[in-house]
Every structure is written in structure tokens, then in C-alpha cells.
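With one protein chain withheld, the remaining protein chains of the complex are depicted in position.
Our next item is chain A:
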Amino acid sequence: MTQPAFTADVYQNQYLAAGATTVDAMVTVTATGDGTGAVPAGGAPSAAEVIMIDCSGSMGYPRSRMTEAIKATGVAIDTLRDGVLFAVVAGRSMATQVFPGNGMVAASPETRAAAKQAVGRLTPEGGTAIGSWLSLANRLFAGVDAQVKHAIMLTDGRNQHESHETLMQVLRTCEGKFTCDSRGVGGDWVADELRAVASGLLGTADGLEDPAELPAAFRSMTESAMGKAVADVRLRLWTPASSTIRFVKQVYPQVEDLTARRVDVSPRIGEYPTGSWGAESRDYHVSVQVAQGSVGEELLAARVSLVDGDTVLTQSLVLANWTDDEALSTQINDRVAHYTGQAELASAIQEGLAAREAGDEDTATAKLGRAVQLATESGHEQTAKLLNRVVDVVDAPTGTVRLRRDASNVDAELTNVRSVKTIRVKKS
């Protein structure tokens, strides 16, 4: 696989009215590889994969949940290209290694067959302590040398056999060590926990209503991991003296606030982790507060680069021009407007569902109503459809809704876990 070519395009209204100091820009970063998909030819970065399967007692009810999970793990193992190091972990109140006996082993026809045999003997019994599973994965990854380190974590329940603090502590330990996609199956998983794992470990989170969807989901996550061509890409941001960074967010394909993840490189430069990249495209929202300029002044408000180590993959400039021409300064960039709305949509859903769970129906109705309004305005059909499972929409354009009494736990969790998924600006 050839090294992907990165491009960064900036979308902004660089014209500021006199007195304005906030500069917003959308940066679309696109990596174009050979585009052939899952299994790159020679030259792909070395990779390691840990698959964590929830084997708690509830996985046995219905029986199909465990059997589909076993089948899905087999599909993931088959999707690994030869030579990729891998291991399978069974998650209960503690983590136990299923295959190989210890450490990690290179994928080959023999090790794949042996792994699937071991996975086939898994039985559902015991509890759920996700942090302990991630800790074992972290130890396994630490023992091997690989550029792309990726994990899959499947659970069907609440993280009830360890404290929330323990999980968060483990996540902080694992940050930057490997990436992890989290998935929930059944009706008892908790969206906030899945999103915490995915967010901390730069992966994706989702729920699967039907265990039969598991094999396809596992294949897709593994294919995506095998398609990664650059392991540890960081977004590097230069900002001028006497400016402050309001926030740095990934806004597509899902909302991820990176502001607090900054690592200072120098007083003017900081870096934000973006994980590994295959052939894909992501959008970032950079918002900078600059010192007030006088009309006619032109300022470099930020320089946005994507870097692999110290290699600059691509770079773009964010500018600010102060003008007294209102026709220029009052234009709102449609991408900035769109993603500002998408980010608000995600928080409205999360806040609305939290209020609903806390029994605060007024706040829940207001927030979820606003969410329906934003989803409708931006044409986000998937999210609008999910919202229909938790509210009855009376009038979408005004955001008038009623909470549904018949909404199930999984309706709310699915809506929550997918709240961060955004869509791009539709061509008008």
C-alpha cells in the first residue's frame, strides 16, 4: 500500500467585523490511499488486534447472543491478514485470555483455526468489569511491537462489577497505547460507557439490536483496522501570540471534542491525537479567539497541519481579515453553521436523555424537541428516525414533541450512542 496522500481544505469566512475576535474554521482532512479497501498489499504497517468478548452470564440469554458473538469473533479472526498479531480475551468480572495461552500470536491458517476452536468453547457465566478487560488488552499490546494497535470490545451489559472511576482510570492508562471500537449487544448496555471507551481510545461506539448483526459488524471493524496506513496521526495547531484556543473538535464522521487532549509542543504549537488513518475523510472545527485587529489588518489565526511524527502530511492556513464591509463580515460559512448545529444536536440528545433518565421531563422534552428540530433542519434522517423512538413528534420545524412512555431502555441507549454521528453539508 502506498503512503496515503493527505489534503487539508479550510472552509471559513475570514472576514471579521471591527471588534470581532472569534475565528471559526472547518478543516476537511482527506487521506487517499490506493483505495482498494481492506487488505493492503505489501508495505502495510505492522498491526496487532485484540478482541474482547463479553462472556458474562447474560450473554446466554437468548442463546443466540453467545453463538453470534462466537461467530463474529471467528469472522474478525478470518479478516486479519497473515502476520497480524492477535489475541482473544474473554470478559467477565475479570479478564481471561482465550487465545493464545499468553501473549499474542501471528495470524496464519493454523493459528486462526486454533483460535476459532478455543473461542467456540466459550461459555456465558459471571459478571462485567470492562476496565479489567481493557487492562489485559493494554498489557498484551505493551508486549508486542506493532504500528497499528486496535481492539474490539463487545459487551451486553452495564459495567457493574467495578466502579466507574476504575474504568475511567484504566482508560486514561490506555490512552494513546491502542485504539478501540466498542459495541453493545442486547438491551442492557450503557451508551455513556461505550462512548467513554470509544472516545478515550479514538474509536467508534455503537449498539446492535439483533445479535445476528454481530458478524458483519466485527468484519467491518477489522477490515477498517486492516486498512489503516498511518498509525499515529496528530493534528498540529499553530496559533498566534495573545490568542486562545476556544476548542478543537472532530465534527465528522462523529463529534469528538479534542480540546483537552492537547499536548504542547512549544508555546505556539500544540498537538491533538487523531489515531490511525486509512483512506478516509474527517472534518475538524477549530475555533480561535484572537486579539482584536483594526480594519484592513490580516492575521494568520491558525496553521493546521496533520503530522506523523515530525513529518507534515498536509497543512492549511486559517486567516482573519478585519473589514468594515458588512456584506463580507456577516456571511456565515455554511459548513461552520452546519457543524455548529450538528454539535448542538449531539449535546441536545445527550442532555435530553440524561434529563429523561433523571425524571426531569420538562428539560427532556425541551432538549429532545430542539434535537428533533436540528435533525430535521440539517436533514439528518438517521438521527431523526432514532429520536422518533423516544419522542412523539408533534411539529418538527418548531421542535414540539412529547416523550414516549413506551420507549424502551435500548431505544434511549441507541439514540444516545449514535447521537455523535454527524452528516456532511447537503448540497442545496
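The working rule: contacts are C-beta pairs under 8 Å (C-beta built on N, C-alpha and C of every residue); 3 or more make two chains touch, one makes a residue touch a chain; residues count from 1.
Assume contacts and distances are computed from a predicted model.
Missing chain, UniProt protein name, picked from "Branched-chain amino acid transport system permease protein", "Carbohydrate ABC transporter ATP-binding protein, CUT1 family", "Formate dehydrogenase subunit gamma" or "PPM-type phosphatase domain-containing protein": "PPM-type phosphatase domain-containing protein". Summary of contacts with the chain left out: across A:214, A:235, A:255 or A:301, the touching residue is A:301.
Looking at A:268, A:385 or A:402, the residue that reaches the missing chain in the full complex is A:268. Remark: the residues of chain A touching the chain excluded from display are 238-243, 268, 290, 296-301, 303, 315, 317.
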